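Pasting in a structure now, in structure tokens, and then I'll have a few things to ask.
Just one protein chain is left out here, and the rest sit where they should.
Presenting subunit A:
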Amino acid sequence: MTAPAILPERGPADRLTAFFWRRPRVFLALLLAPPLLWLGVVYLGSLATLLWQSFYSIDEFSGMVKEDFTLKTYAELLRPANFDVILRTLLMSAAVTLGCALLAFPIAYFAARFARGRWKAVFYLGVMLPLWSSYLVKVYAWKLILAKEGIVTWAAEATHTSGLLNALLALPVIGGNSLSTSYIGMFMVFVYVWIPYMILPMQAALERVPTSMLEASQDLGASRAQTFRTVILPLALPGVIAGSIFTFSLTMGDYIIPQIVGNSANFIGMAVYQLQGTAGNIPLAAAFSMVPILIMLVYLTLAKRAGAFDAL
């Protein structure tokens, strides 16, 4: 009979370690379970429930949901009044994305190419600072800034540019009685609120453009404009597209800004909020919330083709 090996008595923790060592898959499963449960059940599960609701319809007088499978609710989306809502949201999202891209590019370019040391810190602080204050506070502040009797009107009067402001507000469709009740004002607030999400990915992409390529371009006799068009822009495009995904989807889903600024015309987010919260029409609200999901899927597919995710 051989003598037992001289090992210390194994405690429960040791045995557990040994168990996991022998069965690495169990360990992996345990580690992954909470995030998968979160993503799968809490997030995707509730999304699926929502999707399911969109195939129900509503009893038109009592407002109670009829749990019969029907496509009637989706057909309602195509009614002119509802289709307007979708179109309006899409156009605003596109305009905001374009506006953010145009405004953000010079800022991101400066930060990526020229800002050094302290200026870089100032840049990051400047971009991030607005994100630290409450979204609602910012939007209400903008309502006051843009109001008929607000700061912008006052400044325009003081600088004798009221004529310019009035000409802007006299524009059909996008104009209005005051900035705070017009699409122009809403556009400004959207751009202000979402622009950090455009600047940051753009700056990251621009920083990755190697200086050697710019030098090579110059050596080969390209003008500054040519270098910009044929070297910088294509290389920075994935960053622009990544940023546009944020601004586009955030605008499309927002329901607070169109309620506070603008002329009360519905946006998708607002329509969902009103339909589920105040009209109790959950099926139509669910159908409406499917629209941004579908649009974003198409958008992401196009972005993938353009190579926006290659750097990930």
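In this text, contacts are C-beta pairs under 8 Å (C-beta built on N, C-alpha and C of every residue); 3 or more make two chains touch, one makes a residue touch a chain; residues count from 1.
Keep this in mind: contacts and distances are computed from a predicted model.
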| item | value |
| --- | --- |
| Missing subunit (named according to UniProt) among the choices "Fe-S cluster assembly ATPase SufC", "ABC transporter substrate-binding protein", "Glycine--tRNA ligase alpha subunit" or "NADH-quinone oxidoreductase subunit N" | "ABC transporter substrate-binding protein" |
| Residue among A:11, A:80 or A:117 touching the omitted chain | A:80 |
| Sole contact to the chain not displayed, among A:148, A:208, A:229 or A:304 | A:148 |
| Option from A:99, A:239 or A:262 whose C-beta touches the chain left out | A:262 |
| Chain not shown: contacting residue from A:46, A:161 or A:177 | A:177 |
| Residues of subunit A (touch criterion as defined above) contacting the omitted chain | 59-67, 76, 79-82, 84-85, 88, 143-144, 147-150, 176-178, 180-181, 260, 262-266, 271, 276-280 |
